[in-house]
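Here it is, the structure, as structure tokens.
What you see is the complex with one protein chain gone and the rest in place.
Moving on to chain A:
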């Protein structure tokens, strides 16, 4: 089992004698530039829907369609954003999504780290049972558990509340995160603990002051994966907000907006931009970690 976020080895094969920009070098590189050109076309096609959406959010209703594939609006109409933000409550939905996501991520990281830690480094009665149950339920789809989840939330008085949504989101399938922590903690050397215990560390300070700081790479991966899953969650927020429109998250709000307002296309585009912008920005800033995290989870 490898560590999760080992920096990728640089694969550059340039050697000291390798002169750049000589005729021979350029000719040798030519095929690569052709491939790059082909990929550039594909990549543009890939991000085109986003560009189109941003441009549509700045056009008026007529222009959205009149201008067809064109990306530049005649003169940008920022009102669309104002309409989506206040009238269509996307400001509120953004707030709900941020609250739900942040609390869920914190809960998932803390509980998965604690569970992964004790499962990895202690042998105790019941350990095999806990592990067995976790692994046996690794594949359970949301569609399978959703009805009892709603039922039990209702009985606990948590349906139609953000608390209920957060608990359901952080209580469900996060087995993969526990297993990531487990794998990481298991390969740490035992001397670490021995040294800490000699220094007088108890159970808690061993975990918080020695183990958790060591596990920052896994924590980053779990944080990002949970963040993505929660920010994008749809099924649970949908059924948890049936009778409370003010608690909708962005994705549920977007669906409702279309249902109520299927002619306001530029408003919809603005709402979509509001919904996607935070996560896209975060991704662009942290993209290396996103990618390494997913790759690391597979390499295991």
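Criterion: contacts are C-beta pairs under 8 Å (C-beta built on N, C-alpha and C of every residue); 3 or more make two chains touch, one makes a residue touch a chain; residues count from 1.
Note that in this section contacts and distances are computed from a predicted model.
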Missing subunit (named according to UniProt) among the choices "ATP synthase subunit c", "NADH-quinone oxidoreductase subunit F", "Multiple sugar transport system permease protein" or "Carbohydrate ABC transporter substrate-binding protein (CUT1 family)": "Multiple sugar transport system permease protein"
Option touching the unshown chain, where A:100, A:167 or A:247 are the choices: A:167
Missing-partner contacts on chain A, residue numbers: 8-9, 11-13, 29, 32-33, 35-36, 39-40, 42-44, 46-47, 49-50, 52-53, 56, 64-65, 68-69, 107, 110-112, 114-115, 117-124, 127-128, 130-131, 133-135, 137-149, 151-152, 167-168, 170-173, 178-179, 186, 190, 193-194, 197, 203-204, 207, 228, 231-232, 234-235, 239, 242, 250-252, 254-255, 258, 265, 268-269, 272, 275-276, 279-280, 282-284, 287, 290-291, 294-296, 298-299
